[in-house]
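Excluded from the complex is one protein chain; the other protein chains are retained at their positions.
After this line comes chain A, so read on.
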Amino acid sequence: MSNPTTQKTDATEQPPPQAKPQVLEEDDEFEDFPVEGINQTTKCFRGATKLTLQHSDWPQEEAEQTSGSTANGGSEHLWEESWDDDDAAEDFSKQLQ
């Protein structure tokens, strides 16, 4: 049972625990899409709201890549289906003769 002691020494040596989790958050959280044009009300009880039900929508043209080589609905070559290696002679080939 050496775990508790090693953990303790680790904890004292480590920098404050903020650093890593924040990187994780940035990396792994699927962020909300930004919403444009919200809330112009200037009543006294207006808050800095970022949320309404008008969630952002966009036409399909906005989603597609423009850099694609084919224009009319065809997609760029994104996936390799044939990847078998037919050339490279392996060292073990001699052993198999």
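Operating definition for what follows: a residue touches a chain if its C-beta (ideal position, glycine included) is under 8 Å from a C-beta of that chain, and two chains touch if they have at least 3 such contacts; residues count from 1.
As a working rule, contacts and distances are computed from a predicted model.
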Among "PCI/PINT associated module", "4'-phosphopantetheine phosphatase", "[RNA-polymerase]-subunit kinase" or "Phosphatidylinositol N-acetylglucosaminyltransferase subunit A", UniProt-listed name of the chain not shown: "PCI/PINT associated module"
On chain A, residues whose C-beta touches the chain left out of the figure: 17-18, 21-22, 24-25, 28-33, 39, 41, 43-49, 51-58, 60, 62-67, 76-86, 89-93, 95-97
